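Can you read through this structure? Questions will come right after.
After this line comes subunit A, so read on.
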Amino acid sequence: MVSRNALAALSGAAVLLTALAGCAPADENSPSSGASASASGVACPPGALATRTAGKLTIGTDTPAYEPWFSDNKPANGKGFESAVAYQVAERLGYPAQNVVWTDATFNNAIAPGPKTFDFDINQFSITPERRKAVDFSSPYYLVRQAVISTEGSKIARATTLAELKSAKLGAQVGTTSYQAINELIKPETKPQVFNNNDDAKAALENGQVDGIVVDLPTAFYMTAAELDKGVIVGQLPQVGVPERFGLVLDLDSPLTACVSRAVDQLRQDGTLAVLEKQWLAGTGGAPELS
Partner candidate 1 sequence: MLLSCEHIRKTFGAQVVLDDLSLEVDEHQVVALIGASGSGKSTLLRCVNLLTDIDDGTIRLDGEDITDPRADPDLVRRRIGMVFQSYNLFPHMTVLRNITLAPERVHRRAAAETRSQALEWLDRVGLADKADSYPDRLSGGQQQRVAIVRALVNSPRLLLLDEVTSALDPELVGEVLSMIRGLKDEGMTMVLATHEMGFARQVADRVVFLDGGRVLESGPPEQVLGVPTEARTRQFLARIIEAGRL
Partner candidate 2 sequence: MAGRHGRGPRTVVSVPFHRPSEIQRGRIAYRRRQTIRSVLLAALSTAVVGVALAVAVTGAPGWERVKQSFFSPEVARRYLPDILEGLWLNIRLLAVCAVLALALGLLIATLRTLRGPVFFPVRALATGYTYTFRGLPLIIVIYLMAFGIPGLRLQGTPGVLVLGGAALIVTYGAYLAEVFRAGIESVHPSQLAAARSLGLTYRQTMRHVVLPQAIRRVAPPLLNDTVALQKDVGLVSLAGPIDAVRAAQIGVAQAANYTPYIVAGVLFVLLALPLIGVTDWVTLRAARRQSAGS
């Protein structure tokens, strides 16, 4: 009886595979778009880019949208570092605020292979070579540091070196560079705990289920200041190798990548990014470094 069912299952799988493979890949036949070309050679008609909806710019982010990157879980209100940057980029591309549409996109789906529901996504995505295989990144708009946070009285609250963290139970959100940092930099003795999102990680920290969690530095400041009861930043993790940076995520080989990158570059060159950083991420410097 088992073999008969196995046969049925195999046939079903074969049919499914045929169906999948039979669909020709979307851009196999379309002309190469040369996305990584120099920005100067590409035309970016303001307000008239090849967006999903003509005349509108669709921007994606996750829900809940965390502070200090957004405010009040309402990306459209323009408050919060990333919300502000997004609207600035949109403006440089020729899309004033009323032509900007926000859409939900979960963190993991945004950087997974496959077509996107947005023109670009802004959600604390670190640029990594592996992710580049699945999506396009714009020029970076923020330099990231990872930090370990804990609560007052925990055994790692006063740690100053990575070695002191080895015996701790740490946690991070799944699929993040924060999680990778735990395994690559700290290499703890017990496997780190993994959570669907930072809210769950924070709850676990408050409950004492983990000794500390790793998040990017601005999030660390916000959590310890506003969200955690007796939260404390243990320290920043050392920057090893290429500095980690946030970039906007676009569909693989998207025709918009060059223009969006140019807009971000403009924001950096004319100092807008620095201003926004000061405005929204003030007081997110000066955390101790772990050695």
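Just so it is clear, contacts are C-beta pairs under 8 Å (C-beta built on N, C-alpha and C of every residue); 3 or more make two chains touch, one makes a residue touch a chain; residues count from 1.
The candidate set was assembled so that all candidates are chains of the complex that A comes from, given by their letters.
As the structure is a computational prediction, the values presented were derived from the model and not from experiment.
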Report summary line: Whereas the rest of 1 or 2 do not touch subunit A in this complex, the one that does is 2
Requested in this report: Would you tell me which residues of subunit A are touching candidate 2 in their complex?
Outcome: 1-2, 14, 17-18, 20-25, 28, 108, 111-113, 130-131, 133-135, 171, 174-175, 179-180, 191, 193-196, 200, 203-204, 206-210
